[in-house]
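One chain of protein is taken out of this complex; the other chains stay put.
First chain written, first letter: the chains are A and B, and each begins at residue 1.
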Amino acid sequence: MGEQLSTKHLLGIKGLSTEDIQLIFETADEFKDVINRPIKKVPSLRDITIANVFFENSTRTKLSFELAEKRLSADVINFSSSNSSVKKGETLLDTVNNILSMKVDMIVMRHSSPGAPHFLSRHIDANIVNAGDGTHEHPTQALLDTYSIREKLGDVAGKKVAIIGDILHSRVAISNIFALQKLGAEVMVCGPITLLPKYISSLGVKVELDVRKALEWCDVANVLRIQLERQHIKYFPSLREYSLYYGVNKKLLDSLNKEITVMHPGPINRGVELSSDVADSEHAIILDQVENGVAVRMAVLYLLASVSK
Amino acid sequence: MGEQLSTKHLLGIKGLSTEDIQLIFETADEFKDVINRPIKKVPSLRDITIANVFFENSTRTKLSFELAEKRLSADVINFSSSNSSVKKGETLLDTVNNILSMKVDMIVMRHSSPGAPHFLSRHIDANIVNAGDGTHEHPTQALLDTYSIREKLGDVAGKKVAIIGDILHSRVAISNIFALQKLGAEVMVCGPITLLPKYISSLGVKVELDVRKALEWCDVANVLRIQLERQHIKYFPSLREYSLYYGVNKKLLDSLNKEITVMHPGPINRGVELSSDVADSEHAIILDQVENGVAVRMAVLYLLASVSK
Partner (left out) sequence: MGEQLSTKHLLGIKGLSTEDIQLIFETADEFKDVINRPIKKVPSLRDITIANVFFENSTRTKLSFELAEKRLSADVINFSSSNSSVKKGETLLDTVNNILSMKVDMIVMRHSSPGAPHFLSRHIDANIVNAGDGTHEHPTQALLDTYSIREKLGDVAGKKVAIIGDILHSRVAISNIFALQKLGAEVMVCGPITLLPKYISSLGVKVELDVRKALEWCDVANVLRIQLERQHIKYFPSLREYSLYYGVNKKLLDSLNKEITVMHPGPINRGVELSSDVADSEHAIILDQVENGVAVRMAVLYLLASVSK
């Protein structure tokens, strides 16, 4: 692992070079071996303190980062906004500078405002990892998704990937589009017209309203979660109707006369965007994504830590 | 510690053999020595990751498990439902499979639904420890309770134990009944008729409505907590009346012409089910129960970890 990333922060996929992504993948290969050994830890970051600063609720992303950090033997502190001084009127920069004054080396941050980690990166010295900023980017999710495609299909280049569902509210979709394109895949987005942002075709992706056509086209379907908790306005008449028109189920997949790989960032609404017989089938790599998430995040943290030195 | 448990999960006392209980007790004896040494840790589980998955609030049980895990040098991750994807509509099995995909070896779970850990144990490979499932079982509590009786009185066999209070809502009572019977003790339950479940006599226990008669009969009184937070219906007119008719106090114990050991699973409502002069007397082994809880849980985790291998 002699190479270095060209950046000291992971703010988004947009600013990441293809070489950086490849380096992260190769490093993740090694860490995936580690976490499947009986002894799952390495001492790599034992002199590093990492703060997980989550201004937005998260379970699986936070758990995945925390496990990655502990398996690298880092010291971990957790800061969440629900019991924080943010409520007392403190600015984001003051909060983070306070944490840094306690000699924290790296900050993993989730924030509801797009650009929050970018703002911070211009003012502080620590490495910053964006763990999701509003509806903007979620770079480690895109890295683990593309890593999982590479693992399943051998390569990402030349593959056709359809991202299906709520593209409008999805930082996962945006980061995946950037990562897939950098790695040479073709990308299509598919969903109800109300859930497709107007700018989306300017990103060089195909747009499809009919989920059957999307599935016929693709090698991989990345089925997004309907994020009920984000929808104050109704973007479609009912969950039942969404499921009827956009739900991916076995009957639909069986009718395609080919096999496609099914992904989902989780948590799944079974019976809404994905039926159980698909989620639990051999074509689904949903739990591989979760496993790879720890390896990819170990790789990101490991590589960033050596840039700062 | 060459022997093995006959089970890879601790789901309840009901399915546990007497030999298994004895093995847990003998192992706990050794760990009780450990936690009373200046160096309270052993490296036994340092390659094991344990997830504490609490879908129901808990303080002392969670703290006790966490300390047991840390003293075995395990890596610990905490997952609680209050900030979890469970609220986002994910199934229990998906949640747990996600945690397992992150290479967790053991799950300590509390859930409000009776049978939840049994359901999981049929679908996953990790060791599961039931830390309380609804009003069903709370096996480690019963193990630490009977371990504390054995420690105080030399043996559990032949002893008379009265469980006093809210039997209806108590997983502690049910698990204690099973454990005491397997170890050869006689068991009586005592409480207001509204708090005694109808099936209770079918378990082979004596039933008594008069607390004085129960105390006259027993060697050990396990006084349960009035769980105000569980009672949406009123099972008795007032706390004052409960205390008058079922509260265990010094005057009552002094009138017995014999000495009995007093237990309580905590937290105590002082002046309700137990008076302070009893709780703080030399006959009460309430804080021993807490101390033994860590040793017994270390024994359970240690023994289960070697079954999986």
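Following the convention adopted for this analysis, a contact is a pair of C-beta atoms (placed from the backbone, for glycine too) under 8 Å apart; a residue touches a chain by one contact, two chains touch by 3 or more.
Computed from a predicted structure; not experimentally measured.
Set against the missing chain, the residues A:S101, A:S202, A:S238 or A:N257 yield one that touches it, A:S101. For the chain missing from the display, the contacting residue among A:E90, A:D125, A:D210 or A:E241 is A:E90, taking the whole complex into account. Residues of subunit B that touch the chain left out of view are 35-36, 38-41, 57-60, 63-64, 66-67, 70-71, 80, 82, 225, 228-229, 266-270, 287-288, 290-291, 293-294. The omitted chain makes contact with subunit A at the following residues, 47, 49, 75, 77, 79, 83-85, 88-91, 94-95, 97-99, 101-103.
Note that in this section only the chains that are shown with their structure count from here on.
Centroids built from CA atoms put subunit B at 40 Å from subunit A.
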